[in-house]
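Written out below as structure tokens is the structure these notes cover.
Every protein chain except one is present and positioned as in the full complex.
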Amino acid sequence: MTVLRVIAVLLTGFFVGLTLEGIARKIMARVQRRYGPPWYQNFIDVFKALSKRGISHGWIFDFGILMALGGVIATLAFVPLGDLVAFPGLDNIFIIVYLFAVGALGMAMGMVGSGNPNASIGVARALTQMLGYEVPYLVAIAGVLYYYKTSSVSGLMMAQQDTWTLFKMPIGGIVAFISLLGMLGKKPFDTPIAPAEIASGPMVELSAKYMGLLMLMHTFSIFVEISLFVDIFLGISNYLTFLLKFTVVWIIATLISAVLPRFRIEQVVKFYWKVPLSLAFVQVLFVLLGWVF
Amino acid sequence: MSTNERSIWEKIADQLRSKSLWMLHYCTGCGAIELPPSMTSRFDMERFGMGPMATPRQADILFITGYLSAKTLRRVIYTYEQMPEPKYVIGFGSCTLNGGIYYDSYATINRLDYYIPVDLYIAGCMPRPEALLEAFNELMRMIRKGEANGWKRYKENYEWYKQNQLRSLGEVFIHDEFHE
Amino acid sequence: MGEVKLFFGPNHPGMHGNFSVHMYVEGDTVERARPLPGFLHRGFEKLMERRLWYQNLALIPRICVPEPDINEVCYAMAIEKIAKIDVPERAQWIRMIILELARIASHMMSFPGIGGPLGLYTSSFWGVADRDRILDIFESLTGARIYHMFIVPGGVRKDLTPKIQDLIVKTLDYIEGRLPDYEDLIFKNRIVHTRLKGIALLDRETALELGVTGVGLRATGVPYDIRKVDPYLFYDKVDFEIPTATDGDAYSRVYLKYLEIYQSIKIIRQCLEKMPEGKVNVPLSEGSALRYKVPKGQAYVHIESTRGEYGYFMVSDGGEKPYRVAVRGASYPQTFIGVEKYLPGTRIEDVPIWLSTMDVCAPEVDR
Partner (left out) sequence: MTNSMNNTIERLKSIIRNLKVEEIDEREVKIEIKPEMVLNALSLLKGSGYSHLSIITAVDWIEENKFELVYILFSWNDGGKFIVSTKIDRKKAKFVTVKHLWPIARYYERELHEFFGISFEGNDDMRPLFLENWDDLPPLRKDFDPMEYSKKKFPDREYHKDVIHEAKVIRGDLNG
């Protein structure tokens, strides 16, 4: 049964993730007043990339990419999708955050292993940006954890019987959403992969099937990040309402990113540590004082 | 020709490849001015699944926009050799075809397929975005039919291509592009 | 972390055109930078010496890609100056209309194009699509989208029909209506301010010393525009202003381009109003135009392009072909001395902004 559930979670991540990425491209296209690619474009892209002969840059490179993909897939298996929980009782937020770091580290390792200076700069930026968004995010989440007195993600979801956490702690919700934009690498926080500056940064040396694997990893990590946000802040949901909420969050993030340019890397960190971090502390203070709606 | 025989897997892969062509974002000549209109809102290349890519590693098409000076040709060859297979080349404009208006220039080449294999040429100076999209459709058809085999030709006739490249560019021992 | 060599171009998405900057980067800051031109060198000046006066008409627009008409005007004006040809008045007005339309087309690509380096792709997508409307005017007027070959020595090839005048008026209305959208998208965006303000600074003394012209110079507070200082065509008969800014940074340069579009629209409207009826070209020679000979002489003609002073120095020895034509690319000073001296100290993130707001334009530098 667990195996089936894990497969269900992974398939959801794969199909919904890629479809929504295609839909995001379509939405971007409509904002830019054009027709846009078909919604299934990303499936074709991934399979095409996997069908090509790639160029490896040594075993660190190969291993890094496998580690990134494996880490993210492992993370995804622990994330509850509404009432679909692969490992009931094990969906602890700390496990998820910890496993998620494995994927990020694998990515960093592989990309630096390619030896391209642009990739090194991109990875340095990605890690710096992580430092930026993780701190306010974790502070905001800490407030939530303290309030509900549980660290299980489905426990956090089930605790929102009366109102959503987003309405109980609006400031924390906003902070988490801003951090979410950073995690997704959406503008204005797509500094690590800025094509015009460092030629798409970490991905610069990725060819063919490595690119395909990275696209899959990207899709899965987007799925993990948004799922966590939906689970923790957007109330109880079953599988279908979960996907609905997921779509709404994703579309809002896409629309925001369509009209914003990107920050410089030091501006990213400055921004995160100034506005969202202080707001997150305000939220924690409110929680400690018991001012929760 | 034996190169044209494809396994069933290759046939499926070619279908996918034709629907998702990533183009290297490298503007080698003045044809680059018609690329933005065809990429952006009016002609919208992305609806065919095409898009510009930042690095040669991820690109499927090398798009030679217009004349190539000898100095650019060297970079184009480097770039072409970095691209993963299968890869396709489109020559855009008369100047890649036969030198065009620069037939007697001392700095530009006259014939692109002498140095790297070209799958498709677009004639004209400057070809319109419609011509460009038509060429992409044609390339997609060729890929589906398994006719776009330039990259195989390059591997088979590597000696010939290399010899031509050396003839026009000369042996290079430049370590630094600034001759420092 | 030691110095890292970073190639910025020729194959780089942040690079406009085929140009290369070789940077030594320490941390995130550029320590040394060297321009590497020549990827677009075609030897125009030599090719022109090999072609007849009229054959060259097909060659010259290809020197500058975003705004080819300036070449045609320069070439025609230089021949007219040497041969002392009086051009019909209507032709001069039509030339002005063409020049200003080309200016709008170029600005429509370059000021929303700042979205490219910034990551605000929506603006660059809109800009190129709106620019296409101007190309449509050119297409219905001359039959070509990019290289028009419309302005010939002695006038222009064809008259502006009332239908095309209507089309111009309609397109101008459309573009004027669209411009506030760009203002909302770009200039009211606080992230754009943080990215552009104070970046790529150029002060007035440096700009004048280097010979920077055009928007780069006007952004430092001096209203120097060749259309006003050394009027050509009928620019002294129309009423327009020279927008200036005082900061000399990337933001003011982008904003000035935006303001200049309004001025160009204003000029075109006045031209359409003031244009007299009459002939649009004078025949230069008896018989075949290909056998036309320009008398012996020399002249330097310069006009204000979108990037600054664009000039032709022409020498004729009385033969069938030009003896020597030298082209002054408008962005020559920025591209060389600017990149070498003023790019160091910039962060990598700002290098594409520096290059695109300084209007580093490879084709006219390489020729």
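In order of appearance the chains are A, B and C, and numbering begins at 1 in each one.
Here is the rule we use: a contact is a pair of C-beta atoms (placed from the backbone, for glycine too) under 8 Å apart; a residue touches a chain by one contact, two chains touch by 3 or more.
Keep in mind that this is a model prediction, so the values were computed, not measured.
> Mind giving the shown chains that are in contact with the missing chain?
Touch partners of the hidden chain, whole complex considered, are B, C.
> Among B:L97, B:L120 or B:L139, single out the residue that touches the unshown chain.
B:L97
> If the hidden chain were put back, which of C:H22, C:H107 or C:H302 would touch it?
Selected residue, touching the omitted chain: C:H302.
> For chain B, which residues touch the unseen chain?
70-71, 74, 97-99, 103-111, 114, 164, 167-170, 172, 174, 178-179
> I need the residue numbers on chain C that touch the omitted chain, in ascending order.
The missing chain touches chain C at positions 37-38, 41, 43, 45-47, 49-50, 81, 208-211, 213, 222, 224, 226, 229-231, 297-300, 302, 309, 311, 313, 315, 323-324, 326, 328, 332-333, 336-337, 341, 366.
Keep this in mind: only the chains that are shown with their structure count from here on.
> Provide the C-alpha centroid distance between chain B and chain C, rounded to the nearest whole angstrom.
Using C-alpha averages as centres, the distance is 29 Å.
> On a C-alpha centroid basis, what's the spacing between chain A and chain C, in Å?
44
> Let me have the rounded angstrom distance from the C-alpha centre of chain A over to the C-alpha centre of chain B, please.
Once rounded, the distance between the two centres reads 36 Å.
> Can you list every residue of chain C that touches 2 or more other chains, as numbers and ranges?
In chain C, the residues touching two or more other chains are 12-13, 125-126, 129.
> Could you pull out the residues of chain B that touch at least 2 other chains?
Chain B, residues with two or more chain partners: 40-42, 54.
> With touch defined as at the start, can you tell me which chain B residues reach chain A in the complex?
Where chain B meets chain A, its residues are 13, 16-17, 19-20, 40-42, 44, 46-49, 53-55, 57-58, 60, 82-86.
> Taking the complex as given, what residues does chain A use to touch chain C?
Residues 28, 31-34, 117-118, 120-121, 187-188, 190-191, 194-200, 258-265, 267.
> Flag every residue of chain B that touches chain C in the complex, lowest number first.
So the residues of chain B touching chain C come out as 24-30, 32-34, 36-37, 39-42, 52, 54, 56, 67, 69, 71-72, 75, 79, 101-102, 104-108, 125-126, 128, 177-178.
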